[in-house]
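One protein chain omitted, others in place.
Right after this comes chain A.
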Amino acid sequence: MASESLIEIEGLNFSYGQRPILKGIDMTMGRGKVIAIMGGSGSGKTTLLRLIGGAVRPTSGYVKVAGQVVHKLKRDELFRMRRKMSMLFQFGALFTDLSVFDNVAFQMREHTDLPESMIRDLVLMKLQAVGLRGAHELMPNQLSGGMARRVALARSIALDPLLIMYDEPFTGLDPISLTVIGNLIRRLTDALGMTSIVVTHDVQESLKIVDYVYFIADGVIAAHGTPDEVRRSVAPFVHQFVHGEEDGPVSFHYPAGPYAQDLKLEGSFA
């Protein structure tokens, strides 16, 4: 059971209108693993998460979560499936009109009939897991960026999901918060036996905690492997990305016509 894959993606294509975003993606993600999806900004990483969550429909191909093809589910079936997955948004997306406690309790109150006393115990346990039990009475606007991210993490494990997707969880964090969030992702994944998909471009931090890495560039999987394979890789794209080089397969310049033509220099010396 443990080795069985939770997510299978096959021949996945997606385009916004005429503009292709993802072109023939194949992936499998096992249960209990932390998987990183890396790629430059605008490479389609977040779109991939949205496809897994069923927020958008693929142009062709499919995403299977726990054996179910996501885009073929009816709305209520999709909602039932989403109770088993959760998503951590880039800046936490905490409900600003609810306290930290109520944010974590939100899904329990919406989806279960648990008595308030049990909800209280569960919420405090989830907050303890991210080290913020003492902050349960605060409002989201009283939290620092790192704390808000941790509350959002506590909220996303509220109903013990099978799968958590993290959309850029490391963006805009100081080095301490960065390590805290990274370690929490690893620890919670192991403790709760779930699967984590981390979309990120923070290479060094994520290589420390993940089991497997996929690189996406221009809508295709450019490379994949374990963190050790990635570090040793000599593939030009991976090398450029991991070491943050300015130019390489991913060019510095956005595609454009000849420079001279744009500046209307043609023939001016003739």
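Convention: a contact is a pair of C-beta atoms (placed from the backbone, for glycine too) under 8 Å apart; a residue touches a chain by one contact, two chains touch by 3 or more; residues count from 1.
By our rule, contacts and distances are computed from a predicted model.
According to UniProt, the chain absent from the figure is "Intermembrane phospholipid transport system permease protein MlaE", selected among "Multicomponent Na+:H+ antiporter subunit F", "Sulfite reductase, dissimilatory-type subunit alpha", "4Fe-4S ferredoxin" or "Intermembrane phospholipid transport system permease protein MlaE". Touching the missing chain, out of A:Ala55, A:Ala191 or A:Ala260, is residue A:Ala55.
When the missing chain is restored to the complex, the residue among A:Arg57, A:His111, A:Lys208 or A:Arg232 that touches it is A:His111. Here the missing chain is touched by one residue of A:Val65, A:Met87, A:Met194 or A:Val242, and it is A:Met87. By the touch definition given at the top, chain A reaches the unshown chain through residues 53, 55, 79-80, 82-83, 85-87, 89-91, 93-97, 106-107, 110-111.
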